[in-house]
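With one protein chain withheld, the remaining protein chains of the complex are depicted in position.
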Amino acid sequence: MQNSILSRFTPKEPKFFNFLKQVSSISKEASSLLGEALKTKTQEEHLDYFHKIKEKEHKADILANKIFEALEASFITPFDREDISELSNRLDDVIDYINGSSKRIAIYNPHVIHPAIIKLSDLVIAGAKAVDDGINMLSSLRNNKKDVKEIVNSLHKLENEADEVYEMAIREIFEKETNAIELMKTKEVLSELEKTTDAIEHVGKILKTIIVKYA
Amino acid sequence: MQNSILSRFTPKEPKFFNFLKQVSSISKEASSLLGEALKTKTQEEHLDYFHKIKEKEHKADILANKIFEALEASFITPFDREDISELSNRLDDVIDYINGSSKRIAIYNPHVIHPAIIKLSDLVIAGAKAVDDGINMLSSLRNNKKDVKEIVNSLHKLENEADEVYEMAIREIFEKETNAIELMKTKEVLSELEKTTDAIEHVGKILKTIIVKYA
Partner (left out) sequence: MQNSILSRFTPKEPKFFNFLKQVSSISKEASSLLGEALKTKTQEEHLDYFHKIKEKEHKADILANKIFEALEASFITPFDREDISELSNRLDDVIDYINGSSKRIAIYNPHVIHPAIIKLSDLVIAGAKAVDDGINMLSSLRNNKKDVKEIVNSLHKLENEADEVYEMAIREIFEKETNAIELMKTKEVLSELEKTTDAIEHVGKILKTIIVKYA
């Protein structure tokens, strides 16, 4: 019924896959830096890691712009363009939320890192890896259809798990934490991390859409 | 100028309407459970209702997946697919926000349920009903164009009313509540309920788009 994504733009435009792979690779790196940041103690160290992650975000922005310029210059159809553009934007969101999580840790500077913050960050690292795997399968989508679907499902489960961790932690801190400002800090960091897993699942949803259209 | 949504996919694919009706019916049920939850007192009861609503959310997720699989397997055009997919996703959002509202009540466990929480929950119940009515009119959109438009308008008004209720309540609690943690809890529950009415209005906007394209 439709041309595969492969026959539509791989032979003509392999650069788009390379660009998308670079972006998803950056999001993987950013998630690792977030994990490392959480092993440090001082606000200065958190700010250092935040600035490293911000550099990654900046790199991703430049790449997103390159994707945009390449889309503008190439002769592929507008429809394909929009899918690439959507994928690029949603990958960017993931990096933005990782950046946002790191930012909150650095600028709110909670006195204690709650264990659920570590757990959620581990899920973000796993999710960014799965997304990167999925992006790397796009260039031969027909052969990898089943695997991409599995990744999509795993991202959905991961988000549910993050939800659980988030809920239990929030319930606990609202029961036990009596310092309103510290409560607010932990709650907001947890919430941004949970949104990061939502953004990761959103990439999964776009991958789902791409399977519908092209696989 | 265009084929109606009817001639485009009703005869071929009535299952999509059935699926969408099932999802909107679930959102109506979830909104009723939210209303019932607010009539209970203890955190345990709130957690029970939250888990019931979460089951509804899970059911809706499975349905969304069925819609996705059916879209993938069927021979209707990609354009129609995207509209069905968008509607399915936005209905899912409504259920997610109802779930989120119930979750916050359960896991923050505010000492007192503010009257505005009840009022907003009543608006959510009314909105979920109107959305369900609208979805049930889709299978013969041409005949129901005027009614669907009215529903779209009513959802817009409902959201405005929710806004008013939210504003007055926030103003009041920031004037009177001196316990920062209790203030935070009530504020966040009110805010999630208000976002639920936004999500309900968003379904209205998709219905609007569908009228533009097919009615």
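Residue numbering begins at 1 within each chain, and the chains themselves are lettered A and B in the order written.
Keep in mind that, in the parts below, contacts are C-beta pairs under 8 Å (C-beta built on N, C-alpha and C of every residue); 3 or more make two chains touch, one makes a residue touch a chain.
Bear in mind that the values here come from a model prediction, so they are computed numbers and not experimental data.
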**Message:** From the list B:36, B:69, B:147 or B:167, pick the residue that touches the absent chain.
**Reply:** B:167
**Item:** Of A:28, A:90 or A:185, the residue in touch with the unshown chain
**Value:** A:185
**Request:** Could you list which residues of subunit A touch the chain missing from the display?
**Result:** 61, 68, 71-72, 75, 78, 81-82, 85, 89, 103, 106-109, 180-181, 184-185
**Request:** List the residues of subunit B that touch the chain left out of this view.
**Result:** 1-2, 156, 167, 170-171, 174-175, 178, 180, 183-184, 187, 205, 208-209, 211-213
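Please note the rule applied: only the chains that are shown with their structure count from here on.
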**Request:** Starting from the mean Cα coordinates of subunit A and subunit B, work out the distance between those two points in Å.
**Result:** 26
